[in-house]
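Before we start, here is the structure in question, set down as structure tokens.
Only a part of the assembly is drawn; its chains keep their places, and the rest are absent.
Which chain is which? They are A, B and C, in the order written, and residues in each are numbered from 1.
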Amino acid sequence: MMPGFWVLVRRDLQLAVREGGAIGTALGFYLIVVALMPLGLGPDLSLLSRIAAGVLWIALLLAALLSLPRIFEADYEDGALEVMATADLPLELVAAAKSLAHWISTGIPLALMAPALGILLNLDIGSTPALIGTMVAGTPAISFLGAIGAALTLKARRGGLLLALLVLPLYVPTLIFGITAINAVALGSDGFWQSFAMLVALSMGATVLGPVAAAAAVRPQLQ
Amino acid sequence: MTNQSITQKLANPTRFMGLSDQLLPWLAGASAAIIGYAMYLAFFVAPPDYQQGHTVKIMFIHVPSAWLAMMAYVLIAISSFGLLVFRHPLADVSAKAAAPIGAAFTLLALITGSLWGKPMWGTYWVWDARLTSVLLLFFLYLGLMALRSSIEDEALAAKLTAVLALVGVVLLPIIKFSVDWWNTLHQPSTGLTTTVHSSIRVPLLVSALGFSLLFFTLHLKAMRNEILRRRVKALRMAEVDRAQGSQAPVAAS
Amino acid sequence: MADTLILARGGRTVVDRLSFTVDAGHALVLSGANGAGKTTLIRALAGFLLPVEGQIVLEGGSADRTPAEQCHFVGHQNGMKSSLTVEENLLFWADFLRAPGAGPGVEPPKRVADALTRFDLEPLSDIPAGYLSAGQKRRLGLARLLVAERPVWLLDEPTVSLDTRSAGLLAALVNAHTAAGGIVVAATHLDLGLDRADELRLGPREVAA
């Protein structure tokens, strides 16, 4: 069973690298959305540092969101998903492998880039470890829950928008704990570890729930 | 703009390769020497600023890179025009080679600028009009490179990138103006090149010259690499064609 | 193999009470007018569509795997990535489709090389699959049949876009597969020129036509 899993993870990563820097594009988008916020909210630095954690998380959500269709779409359209459905690997593990590849190729790079963007928002540099830590811990939930949305919208036109609509509410808990954790460090309140533990728990729950629900959503669409 | 006129005289890549091969060592040597001299002037001759202290030395890197960041975009725009309108064989090579170099200089200007900002303004970044428009220029470079890299067919990628580059030309002045209007925290221009004492102005101009030569060295080198890469690819294609038994000639790059 | 199947698409019954068996070593050619339900039937055999009634059984297959897991399905799409080369595509499928318990057997790279040769794709093996012509893509899709061993082949209009030479190649491979005891079910409008083939004509569903 397992060999097929890793073969698939490797291929998806290979495609992410090969297909014109999917990773670079996600990072670029992240950078632009963060830069857009001060343009919209005004250049007041103390205001910016107050909302920095929120902006970093929301922009990260949006960047990850836009790359979610990649999880299933191409394989659905070119028929690869059908073939995978006739393989020995259960569809749940196919979904898990694809979500994992998405996390490695999108979640982690975004998390690592966040501190650099924090500078633009005048975020305290001392909070860099907390920033990276919470984001690495929280992003699995984004990839694995996002897979559900990606699977549900396979047959829908304009998947992107609908996908966002379905998935954003699922991200609210991760968003809230992620922001609380960072602010605990950056603004110096306590409760960091508590929020961090919740983030890890949410991510772990997502790695189970996501693939099961995604597989259930993919199956009837293969008719 | 030496490279520009050479590019125009040369109709074919082969002559370009020959000429650039001879030119390159001289350019490289000159840029190294001039930048070295500028740095000597900057660090040992120019006096520290009474207000800014030694941090003023950042200026000798910051200002030339900011100028080159903008000049590189102009070069890309001209090359793109050359590709779309005249289908000049070297135009795309030039545009493609200039993009990462321009982006690098933009990044250099951003980084040196923020390093300078920390002692001067107490923060690495402010949302000042000039800073914001440089950041947007950087985004445009990113867009050019991302678009090119995400399209497999190279000839197509070249055309689309050229369209985007020209759209960017229309946009850049608009961005500059709008950001100027929107922002109130504008850093007043110091009018360095003309009014400031020559002990600072001269090293700055020497440094700018050196950086420009560096830019052309890098650009020429990158163009040569790109041409060679295309030749290798054409040869591989020809091999595939031969394997398929075709006598059809391969389109020369 | 199938028993009083009723299949529906979008609430309409498309295949109505159909029973048939295909013996090992035989091919079944599905024919019938456009819209007769050939694609529907093949997708049901591949397990994508649950029958409204009836069932699909594969006798003599391994018991711990569903019938679908013992089928190769080649539909209208080929399931190949246009940014991977022809060879990388096949290697992925060879690795991915290898049965978990499979003994050493023939190694995937060897199998892929073999499949490429058999479908005349060797000269193209380093080219990204996106550059292929329609027929070359189809051959690549069919080459997947050879990179992993499965007893049942389900082919939906396999000869679309193939030139006569390639269609002949395919027929030879199908014949070899059935000769070795495999089963093939193929939907097609053309004569494939198979040995040991039965034909199943699906009824004229399109009443007016």
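In this section, a residue touches a chain if its C-beta (ideal position, glycine included) is under 8 Å from a C-beta of that chain, and two chains touch if they have at least 3 such contacts.
These figures come from a predicted structure and were not determined experimentally.
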Item to check | Full complex expressed as chain labels with copy numbers, beyond the one copy shown | outcome: A x2, B x1, C x2
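What we mean here is this: only the chains that are shown with their structure count from here on.
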Item to check | Gap in Å, rounded to a whole number, between the CA centres of chain C and chain A | outcome: 36
Checklist entry - Could you state the distance in Å from the CA-based centre of chain A to that of chain B? => result 34
Item to check | Multi-chain contact residues (two or more partners), chain B | outcome: 152
Checklist entry - For chain C, which residues are shared contacts with two or more other chains? => result 82-83
Item to check | Contacting residues of chain A [partner chain B, same complex] | outcome: 19-21, 24-25, 28, 31-32, 35, 38-39, 42-43, 45, 119-120, 122
Checklist entry - Any idea which chain A residues touch chain C in the complex? => result 1-4, 7-8, 11, 14-15, 18-19, 74-75, 77-89, 222-223
Item to check | chain C residues within the chain B interface of the complex | outcome: 82-83, 122-124, 126-128, 130
